[in-house]
Each structure stands twice: as structure tokens, then as C-alpha cells.
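Presenting chain A:
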Amino acid sequence: MTVVRDVLTAVLFPAGAVFCLLGAVGLLRFPDTGSRLHAAAKAQTLGLLLVLLGAAAQLPSRHAPVLVLVAVFQMLTAPVTSQIVGRTAYRVDGLDRRSLVRDELAERLTKDGTPPPGADTGPPDHDADR
Partner candidate 1 sequence: MRPTLLALPVLLPLLGAGLSLLGPRRAVIRGLSGAVLAVVLADAVALLVLADRDGPQAVHMGGWPAPLGITLVADRLSALLLTVSALVSLAVLGFAVGQGTAERRERSARVFHPAYLVLVAGVSLAYLSGDLFNLFVAFEAMLAASYVLITLDAGRNRTRAGMTYTIVSLTSSLLFITLIALVYAATGTVTLAQLGPRLAELDGGLRGALALLTLTVLGIKAALVPLHFWLPDSYPTAPAPITAVFAALLTKVGVYALLRTETLLFPRTGVWPLLAWVAVATMLVGILGALAQDDVNRLLSFTLVSHIGFMLFGLALFDVRGLTGTILYVVHHIVAQAALFLVADLMVRRTDTAALSVMARRPTPGALVAVLFALPAMSLAGVPPFSGFVAKLALLQAGAGRGGAVAYLLLGAAVLTSALTLYAMARVWTAGFMKPPRPARGASVRTRGARLMLTSAAGVTVAGLVVTAGAGPLARLGERAAQDLLRPQAYRSVVLGEGER
Partner candidate 2 sequence: MSRVVRHLPMVGWLWLLWVLLWGSVGPVVLVGGLVVAVGVVVAFPLPPVPGWAPRPLAVVRLLARLFADLVGSGAVVAWQAVRYGPRTTAAIVEVPLRADSDLLITAVAEVTTMAPGALVMEIDRGRRRLYVHALPVRDAHDVEDRRRQARSVEDAVARAMGQPLPDRAPDDDAGGNPS
Partner candidate 3 sequence: MNTIDLTLSVVVGVLFAVGFYLMLQRSLMRIVLGFIVLGHGTNLLLLVAGGTPGRPPITDGKAADPARYADPLPQAMALTSIVITFALTAFLTALAYRSWRLWGNDEVRDDVEDRRIGTFAERAGHGERERTPPEDGR
């Protein structure tokens, strides 16, 4: 039994950590806020889930469910955060429209007669603070 647990942990921990690391790389390397959100919302969540499961395997059974609970909460909340951040990014010009192959939202808005502010002007200069 212990062996099974140990093997599970030995797989899940490094995997989770590596996902976290790759997510961080994405957060660092992706071109705009929208893409970075993917790194934050996915790679990180996944990494955390794996680590939690790995830990759950090692802890006494009465504590393992709590770690699952953490995972559940994380999965419930992380998408909401990304949606709020994402829509905010879109609304306050946080997106690099050059990296968008297609923007059906802008198209829809244009069709509605309310084109988004920077729809045709390319990305705004949001690096002033650097």
C-alpha cells in the first residue's frame, strides 16, 4: 500500500511541479494578457491539482478528502477568475490584437454597431510603465 502511495506521489509531485514551472514560463513568455491567462489558469491549476493529489496520497485518509476539497474549490474558482480578468483585459485594451488570428467578438460588436474602441488600430501602447 505504501509503495503504491509512494509511486503515486513520486509521479504526481514532479509532474505537478513541472506544470507549475511551465505555466510560469508561459506567464513570462506569452505576448499579451489574454495568452498569459491561459498559462495562469491552466498550467497552474493543473500543477496544483497534481501536487494536491500527490500529497493526498501521502497523508492519512482523514486528511486526504480535504485536499480534494481544495482541488474542487480551485477548479470552481480559477475559471471564474480567468473569465473576469479576461473580459476586463478585452474591455480595457489589454489584448494584443495582432496576435489574434480572428476576433469574432469584435466582429459581433461591429455588426451590432458598437465596434470596440481599438478594433482596427492594432494593439495599444500599454507598456508605458516599463
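Here, a residue touches a chain if its C-beta (ideal position, glycine included) is under 8 Å from a C-beta of that chain, and two chains touch if they have at least 3 such contacts; residues count from 1.
Inclusion criterion for the candidates: all candidates are chains of the complex that A comes from, given by their letters.
What you see is a predicted model, and the numbers here were worked out from it, not measured in a lab.
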Touching chain A in this complex is which of 1, 2 or 3?
-> 2
Report the residues of chain A in contact with candidate 2 in the complex, numbered from low to high.
-> 19, 22-23, 25-27, 29-31, 34-35, 37-39, 41-43, 45-47, 49, 62-63, 65-66, 69, 75-76, 78-80, 82-83, 86-87, 89-90, 99-108, 111
